[in-house]
Structure formats: C-alpha cells, structure tokens
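Note that this complex is displayed minus one protein chain, with the remaining chains in position.
For chain A:
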Amino acid sequence: MDGRIDVRNLSKSFGTFRAVDDLSFSVEPGRITGFLGPNGAGKTTTLRMVLGLIKPTSGTATIGGTPYTQLTHPISTVGAALEATNFHPGRTGRDHLRVIASAAGLPDSRADELLTLVGIPAAARKRAGGYSMGMRQRLGLAAALMGDPKVLILDEPANGLDPEGIRWLRGFLRHLASEGKTILISSHLLAEVEQTVDDVIIIANGRAVRQGTIDELRGEKRVRVLSPQSDRLARALSDAGLQVRPAEGGGLSVIADETAQIGEIAYRAGVPVHELHSERADLEQLFFQLTENTNRNLGDPAQGFAAPQEGGR
C-alpha cells in the first residue's frame, strides 16, 4: 500500500445544499498537504467522506486504492483526528487511548508511549473533560498515531494551540513526513500552515479553486530594490540577464533568488542603493482573492471566483 489518498469527482448534497461539488485531488506520500478553504467550504465533509463517515452522493475516495471502510486494519493504516471534542469527558486520556488500542488489537503499552510522544504524559490519569484545548489537540493526535499509520488526516490540528504548540506541531509533522507518511491537514487559515505544508489544495464552495505546491502558489522569488537612479540600475540588471519591472510603490522588482546578487550588480554599475530586500508573495491576500465572495454560509451568492492570479505581485 503506497498511502496515496485519491479523491475522484466527489460530491455530497445535504438536501438541496451541495456541500462538496465534483471535487478531485490526490495527496502524495512523504509530503504535507494543506487542505484549505474558508469555514463552510466543505473541508470537513470531504475528510469525513474520505474516512467513510459520510456517504458521498457520487464519486469515490480511496486510500492506497481502497475505500476506508474496506481497510483490514484501519487504525494501522490511517490515523485521523477530526475534532478536539471527540472524547468522553469522564474517561481519562490513557483509557481513551486504550479503548482504541483494544479495538485495533494493539498492546495497551501504546497508550503511554503515545502520551509521552505528544508531550502530555502527566495527563494520563486525568479525565478528558478537564483538558485544555491544547491538551485535547495533543490527545487527538496521539489517538491518530496509535497504529503508527502510513497516512495521517488532521482536521484543523492547530486550532486552539498556543504559538509554542503550533511550533511543536510544525516540527512534529515535518518529522512524520520525513518518515514517508502521507499527511493531509485542513485549515481555514493559510498563514497557520504556510510554513508547514509542501502542497496545497484550496477549496471554496465545495469546489477546488487551486492546487499545487506551495512554491507554485508563491510564484517566482523576487527582490525589490530602490535606487535614486532607477533607469541606470534597470539597465544594468537587464544586461545581467535578469527580468526587471517597476514595482508598485516605487523601485524595481527583479526575479532573483538572492539580494546579494542584485547588490553586487548595483555596486559594479556604480548605482547607489537605498533599499534592498527579498519580496514574499502575499499568500494571505492570494488566498482571500481565491475564496472571497464565496462564503455561502453568509447568504451571499457566489459571484464568480476571482480569476486565479499568478503568484506574487
């Protein structure tokens, strides 16, 4: 089993409401894929269809070629954490994990191993009702990792985590991806996962509006340079074989990986430089453009998607 998640023409209607509309994507092993969209875009419904909890109106979702409900060892194949509230408040964290261990035929010792792994060993004997949001997220992650699965599906895993927790989660997911696991995480905040994910799938209104690597989304790396002698500098940069265009708000925008390269060209041309920095594509802005005006939960009819822009400005 290669651990690829394959979603083909997946649709789900609740009555007349089309929650997910002809969605297709695949999630590759060894990479972290962000599943992004505003609240109500259909992310959770899609993940629940992948996990066999919701029956699709049409289309298929498979994991390593098999629908979730037909996996022989589901817990050891796919780990999922869907909501931070999925615990009986009167059951301790350790007992919660032991229930899963017994259902999956795993030894009880896995429970304590996992609590240590996610950094909440002290919570073992505490009833889950008394957990903080951060502890719930970690217990959910521990449950997902019980069977050492090849595939991880996490719904809004960063919700409720403090900055330290988010940094911990980021490093933890990196480590898991380096072991070759397939990781799919959903979020309604691109900024939250921007530094974590390799690939992105952006959905709005139940449809995919953008798919690709995060680098593709960002577009080319650019360097912005401000000089009192813009024309001379532009010529020097063009002569060096670089693509230059005037930047919004003054100065020049150059396609280049390093600021040092630009600084050296300016120095050789004898042009003074007042400002020099690498430009980051404003992904949050892009995300907003892709998904704006589409929030059907606000009662605003979708008025055509903003045309997908090339990354960067």
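The working rule: a residue touches a chain if its C-beta (ideal position, glycine included) is under 8 Å from a C-beta of that chain, and two chains touch if they have at least 3 such contacts; residues count from 1.
To be clear about the criterion, contacts and distances are computed from a predicted model.
Chemist: Assuming one chain is omitted from the figure, identify its UniProt name from "Sulfur relay protein TusD/DsrE", "ABC transporter permease subunit", "Thiazole synthase" or "MoxR-like ATPase".
Modeler: Matching "Sulfur relay protein TusD/DsrE", "ABC transporter permease subunit", "Thiazole synthase" or "MoxR-like ATPase" to the record, the invisible chain is "ABC transporter permease subunit".
Chemist: Which one, A:105, A:250 or A:272, makes contact with the chain that was left out?
Modeler: For the chain that is not drawn, the touching residue is A:105.
Chemist: Return the single residue from A:74, A:206 or A:251 that touches the missing chain.
Modeler: A:74
Chemist: Taking the full complex into account, what residues of chain A touch the chain not shown?
Modeler: 45, 48, 51-55, 68-71, 74-75, 78, 80, 82-83, 85-92, 95-96, 98-100, 102-105, 143
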